[in-house]
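Below: the structure, in structure tokens.
The complex appears here minus one protein chain, its other protein chains still in place.
Showing subunit A:
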Amino acid sequence: MLKNHFKIALRNLWRHRVFSFINITGLSVGITACFFIFMYVTFELSYDKFHTKADRIYRVVTDIKTPSETINTDVTSWAFAPNLKTDFPEIEAFTRVSGGSFLVRKGNVKFQEERTLFADSTFFKVFDFKLLKGNLKTALTAQASIVFTKTAAKKYFGDADPVGQTVLITGDAIPALVTGVMQDVPENSQIKADMIISMVTLTQRFNKGIEEQWGNYGATSYLLLKPGVSAKNLQSKFPAFMEKRNGERSRKSQMFATLLLEPLKDVYLHSKRGGQEVGSISNVYIFSIVAVFILVIACINFINLTTARSVERAKEVGIRKVVGALKGELASQFIGESVILCLIAFVVTIILSVLLLPLFNQLSGKIVSPGIFSNISNVLILFGISVSIGFLAGIYPAMVLSSFKPVMVLKGRFSTGTKGNLLRKSLVVAQFSISIALIIGTIIVYNQMDFMRNRDLGFSKDQMVVINTNSDAGKDAFQQSVKSIPGVKSVAMSSAVPGGGNSGAYSEIENKKGDLQIANLDLYFVDFDYLNQFKIKMVAGRPFSKDFMTTDTSQAMILNEEAVKLFGYSSPQQAIGRRFKQWGREGKIVGVMKDFHFRSLQEKIKPLSMRVELRALDLVSIKVDAKNLPATLAAIESKWKEVIPNRPFSYYFLDEFFDRQYRAEQRFGKLFFNFAILAIAISCLGLLGLASYSTYQRTREIGIRKVLGASTPGIVNMLSADFMKLVGISFLIATPVAWYFMHKWLQDFAYRIDIQWWVFAVSGILAMIVALGTISFQAIKAAIANPVKSLRSE
């Protein structure tokens, strides 16, 4: 019986090639999309779970309460973790990690290594990063020890054994001993590094005494708890610990830190505090929903096409029943057919997945999967998905088909009935609702992207080249030499540029009442040209100026409008001349600048202070002429090589650098866009099949109408109108749903668009046009057919 069923299934598929093609294409594309999303979601969920002790590892984060605000940071001071370990026996081990960017040299090979970490010697004990060479326990114990990843080691040492060799780190060319080679950090690790330097190098040498500074934040601390220890319990003892160890200092500085524990496994997706790499659980949800949607759409197609075609199969059902088939046997035959179809789709999916995986990895910005077959369980899951779709989608058509009464169908007194029609129509409505909702979502995502790219940020970022001198001694000389290049319009130096990180400083500023108010202020160190070059406007007072050289280099501060508001002033003027204390400097506020977006538009503009501190300016921003850009860049590079030969030359454009903050959103937008296209394409495939079927079914009606005098356009209208009604209903359903979700999505952005009514109109019209295009071909074909032919065939 199986062989017979198999044979008839294949012959059926072949006989109705177009339907089969539509069906298999729709299914494979749908399953492929789902499969990719599935891999993406499992990848996102897999972050940091490869550590065998992941369940016991916690990240210590800090809420710092100042008189004006509470800062939720993902870091601790260097003092916390060692003292916690001393006080609490529940802690098995701790490891602190802090990132840096270092110049690393080995002979002529030199790179500015951006992904360098300082880490405690326990790093390899707490985490499961595999050490390929070297001693796990001692690799990071001595000062100036460095562990390379395999890839990084290859860069410097080629195939030679790096262990025991020396590299020079930092501009001061400190020799560091290579004590190990570790496996490359897995893609799904939130902690990312190319090389690791022993923490004692920082705490004993570069920044001696940092472990006693309880208010100096910057280390990420991880605790490994002993088995069976409750993190919640432990955390509840932290306030007493902080009071005992740091209570007095806290009261003096008016900064109170609360320590909290975050499970390592939640850091990547769930923490709102950030980290080296941040995921988004809501994106995981959104994509999961999209995957389900696409799968549902594909299944609906399948069900729709199969049941619509049931009239053709009805005769076969009747005959089979007459020759003795039971309902169950027939049902299993049809379910079997649907499973066969899905297995074909499975094969196509495998091919598609292999072909599209590189593209998908690129689109998602990381190696979600190195290859489909690298994880065989993925393929098995895919197989499982395919077979279950075959079953699920096959059940309804099988029930319908196998319940036909042979007498009815064999006599030809047979209609699919209005009940089946209603079901098919509601399925089409469901498909198009999903599609329209996705279109609306896509447009809104793109609008928001566009809005962020084009919003006036309050500073100029065009044609601005930024070079990080990494505190090299030659930085001032370099800046001077660049000024003489013809294509260079102006040069400024600073400690930070918009879009990048900047310090936060413990500050005391005179508020409206005349008291010194404590606050954590974002801080930019700048030179005299900075405000002018970045076209940051002043709203009160004066900008920094060389005319006030002595005052401005040590006793002057400029605040932004947000800061002025924070200290209670109703107008910027009132803040001028007020006192400040910050990082050992005291002086007066000389000016107030207009707010500008120094962070991404996801964040509200925060209070910002600027001071001139000529020794702390690492970044050289060069405003260049758009003409002859390559020549200008080459000239800058040659100056660099002249003045700072020890360091590799690298630069970035400020506008690109700033937009980099939206990379995740852009990626999200692109993925979303692609899946929306997919959804609508699959829906249209289904519509195409259904339209061709329904016109086929109405051939006789069309013939009669034409004989009675209906015009071709009239018939096209009649055939299209039915489907257009369905699209209209879908639009009504999709609009509020899409509005609700997109409204929620937009809440993540501090500066966002209002959702415009035209977005919905455009989406609706777009869906209409696409649907109409799909249907009209069939409708026109049916309408221009000779009625005599269709009537004779009855």
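Throughout what follows, a residue touches a chain if its C-beta (ideal position, glycine included) is under 8 Å from a C-beta of that chain, and two chains touch if they have at least 3 such contacts; residues count from 1.
Please note the rule applied: contacts and distances are computed from a predicted model.
Visitor: Name the omitted chain as UniProt records it, choosing among "1,2-phenylacetyl-CoA epoxidase subunit PaaC", "Xanthine dehydrogenase family protein subunit M", "ABC transporter ATP-binding protein" or "Putative tricarboxylic transport membrane protein".
Guide: The record names the chain that does not appear here as "ABC transporter ATP-binding protein".
Visitor: Hey, which of A:Lys133, A:Arg320 or A:Arg578 is the one touching the hidden chain?
Guide: A:Arg320
Visitor: For the chain not shown, which residue from A:Arg11, A:Lys137, A:Lys226 or A:Lys535 touches it across the whole complex?
Guide: A:Arg11
Visitor: Please output the residues of subunit A touching the missing chain, sorted low to high.
Guide: On the side of subunit A, residues 1, 4, 7-8, 11-12, 15, 315-316, 318-327, 329, 405-407, 410-411 touch the unshown chain.
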